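Quick notes on the structure that follows.
In this view, the complex is presented without one of its protein chains, the others remaining in place.
Now for subunit A:
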Amino acid sequence: MVAVSTATASDDEDERVSELLSLQSRSKSGVIRLNDQSLARYITSVKPPRPYSILLFFDAAQLHDKAELRLTELRNEFSIVASSFISNNPSSGGKLFFCDMEFKESQLSFSQFGVNALPHIRLIGPNMGLKDSQPMDQGDFSRLAESMAEFVESKTKLSVGPIHRPPLFSRNQLILIAVVLLFWIPFFVKKLLAGQTLLHDPKLWLAGSVFVYFFSVSGAMHNIIRKMPMFLVDRNDPSKLVFFYQGSGMQLGAEGFAVGFLYTVVGLLLAFMTHGLVRISNVSVQRVVMIFALLVSFLAVKQVVYLDNWKTGYGIHGFWPSSWN
């Protein structure tokens, strides 16, 4: 009797594994979409130990537009891990399945897992039930696919292997670009020799260099590398927005661009006065424009000095003779 029941159980399990494998192969990235019924079929109704683990991504389409949750990004990373795992480990297929769930389709399962905040990823090991499955910490998906893979490796003892990110351009696109370039080069060289390209326009170079200057002094590279938001929402008063962050180690996007603009505008006005305005013959126009330019420059410098003192807290002072005090 016992032998028969184990045999049927293992048949049952094999059947489920092959079902999952076929579901997996049908999905483009290898992520299986589960709902309440299929979750019951593959997890709750199978007696532990199951022959497979499931890594479950909880998704909600209605929250995709909330940028701070980064759901779509994480979902993409999740599918990258999935496809990398499948392509790296063809032999251990059937040990670990990557699945996701949509909130609208499977609200029951969300409540069964006790999930009430997203993003949320859970690993259901072979011996675990719904409640005691392991959630992934915030830190484990902070570094995206790489850290998810580490989490999987540490919990399941299965190795994910190197992450294969899809290249920026597909092969066909690359070929197309190469062909277009090849065709374009002779025309370009011809124009170049004639000296008629955009490259020969100093105004373009001027605009470009001033823009690069503006871009750099505004600390935009800092914002890109650190992925800083343009502004923050005030913690104490959610209706207020914080544009300026106090403390010199960090800056917000809007803040950087504002100060970068102030940095740049003074120089541009000065250059306008010395190069453009002198050529105008009307004295009163010159006078009005100059007063305006000087006022704006003065205010801009004053504002930057004020902001800098406020942000860094440095007390810049002169070293006057002591008898002056």
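One rule holds for everything that comes next: a contact is a pair of C-beta atoms (placed from the backbone, for glycine too) under 8 Å apart; a residue touches a chain by one contact, two chains touch by 3 or more; residues count from 1.
Everything below uses one rule, namely that contacts and distances are computed from a predicted model.
For the chain that is left out, the UniProt protein name among "Translation initiation factor eIF2B subunit delta", "dolichyl-diphosphooligosaccharide--protein glycotransferase", "COMM domain-containing protein 5" or "Autophagy-related protein 101" is "dolichyl-diphosphooligosaccharide--protein glycotransferase". Only one residue in the set A:Leu21, A:Leu158, A:Val210 or A:Leu232 touches the chain that does not appear here, and it is A:Val210. From the options A:Gln62, A:Ser111, A:Asn127 or A:Thr312, the residue with contact to the unseen chain in the full assembly is A:Thr312.
Residues of subunit A in contact with the chain left out of this view: 137-140, 142, 154, 185, 189, 192-193, 195, 199-200, 202, 205-206, 208-210, 212-222, 224-226, 248-251, 255-256, 259-260, 263-264, 266-268, 270-271, 273-275, 277-279, 281, 283, 286-287, 290-291, 294, 297-298, 300-301, 304-305, 308, 311-312, 314, 316-319.
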